[in-house]
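The other protein chains are all here in position, but one chain of the complex has been omitted.
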Amino acid sequence: MAKDRTKIDFQKLEELPPMVQSLRSMAANPTGSWRNLKPVIDLANCIHCTICWKFCPDAAIDWVDDNPVINLDFCKGCGICAEECPKKCIEMVKEGK
Amino acid sequence: MKPTLPLEELMSPGHLACQGCGAGIAMRTTLKALGRDTMFTFPACCWTVIDGPFPYSCLEVPLLHMAFEATAATAAGIKAAMNALGKDKTTICGWAGDGGTFDIGLQALSGAAERNDDIFYFCYDNEAYMNTGIQRSGATPYGAWTTTTPVKHFKKEVKKSIDDIVAAHKPPYQATASVAYPEDLYKKLIKAKDIRGFKFIHIISPCPPGWKARPEDTVKLARLAVQTGIFPVYEVEAGKYAQTMKTPNRKPVLEYLKLQGRFKHLKEDDVAEIQRIVDARYAELEKRFQGC
Partner (left out) sequence: MKKVMMGNHAISHGATLSRVQVIAAYPITPQTQVVELLSEIVADQKLKAEFIKVESEHSAMAACIGASSAGARAFTATSAQGLALMHELLHWAAGARLPIVMADINRAMAPPWTIWTDQNDSLSQRDTGWMQFYCQSNQEVLDSVIMAYKVAEKVLMPVMIVLDAFSLSHTYEIVDLPDQALVDTYLPPFDYKYKLNVNDPHTYGGLTTPDWYMEFRVKMQEAMEQALGIIKKEAVEFEKTFGRRYDPVEPYMVDDADIVLVTSGTAASTARFAVDQMRKKGKKVGNLRMRLLRPFPFADVREHLKNARKVVIVDRNISYGYHGIWAQEVKSALYGHSKVPVFNFIAGLGGRDIFPETYIDIVNQVKKMKKPDQELYWVEVKR
């Protein structure tokens, strides 16, 4: 049921629906390039509390096998996860470092 | 540890919200509570843009974009159609910003509340017309800078009490919530989903660019708004008030104000005035919480 996450390129009028209708998911739009700082998780200190996951405004942290996994294709680098982490085990580091 | 909210995401990443947008957290949490059998209508608001341009959307539920002042009436129309088509189980939601709720959409909101239409009306409140570039709204608090209340002439009017306006319609359910407490919002929506009639949910939703705050402070600000008593979090069920996030030792408003550039110009007297406004409002609400 999940929407198609690929881009769509219309060529001409006939391909369009009669009205403006969404046909694909915004997951076709990686927003990772917005980021200046990226979160790096020190899983050794993680207590698996899910706080970083639940506060992510971009749904860019996946919860996999009881661990947070940052999806860097989409993470905009807002830093809420690092700020809210009770164990301070997420560090925001400059991109490219 | 078991996550406190369902893992299923009905909001995709890749949307166009600014970094640290509170409205992103608000929508994500709301969808976790309401699930797939849900439809939305949005007026003009930040979410018009956040959802994504044609032919994309970040939502996995149906959404009808609509005009600025039309949210509640549109949701009522969708609901009527679903009833007529025998699909009355689907949850129908209007989802509007503070401008679309406090100001231009107030008439339609009042109409739907008075008719007790069986819909959710959500207001994600970032306290100004953020999508058009930070102009003051009826939700902008006293003292705030916006582009139409410049520093020298900061906003002198207090925030309109939309919750009291809605309460005057005596809806079966209304609640305030903060993006700092997603579990509280989730619990309220799970409960309200089964209540027939008009349901009003008012969510404080910090806006880093509009509040001139750091994006990482969004949740902290949403928490401080509650802890200072600036945005008390409660619910009203059939007229009965209950404070769902207790604040026995309220923090001084300054702790909240000082993290935001929009209040940077305020002098001690101004801060004291805000403290007075907040204290008075809080005292009023406390009486209702105690059932007086």
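Chains here go by letter, A and B, matching the order in which they are written, and residues are numbered from 1 within each.
As a convention for this text, a residue touches a chain if its C-beta (ideal position, glycine included) is under 8 Å from a C-beta of that chain, and two chains touch if they have at least 3 such contacts.
Keep in mind that this is a model prediction, so the values were computed, not measured.
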| item | value |
| --- | --- |
| Partners of the unshown chain among those that are drawn | A, B |
| Full-complex contact with the absent chain, from B:65, B:160, B:250 or B:281 | B:65 |
| Residue among B:3, B:111 or B:261 touching the omitted chain | B:111 |
| Interface with the undisplayed chain - residues on chain A | 1, 3, 10, 13, 16-23 |
| Missing-chain contacts mapped onto chain B | 36-39, 41, 48-49, 51-54, 56-57, 59-67, 69-70, 72-85, 90, 107-108, 110-111, 114-115, 117 |
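Quick note on the criterion: only the chains that are shown with their structure count from here on.
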| item | value |
| --- | --- |
| Approximate Å spacing (C-alpha centroids) for the pair chain A, chain B | 23 |
| Chain A residues within the chain B interface of the complex | 1-3, 5, 8, 10, 20-31, 34, 47-50, 53-60, 63, 66, 71, 73-74, 76-80, 82-84, 92 |
| Complex contacts: residues of chain B adjacent to chain A | 1, 3-5, 7, 9, 11-17, 19-25, 28-29, 36, 51-52, 54-58, 60, 63, 179, 182, 208, 214-220 |
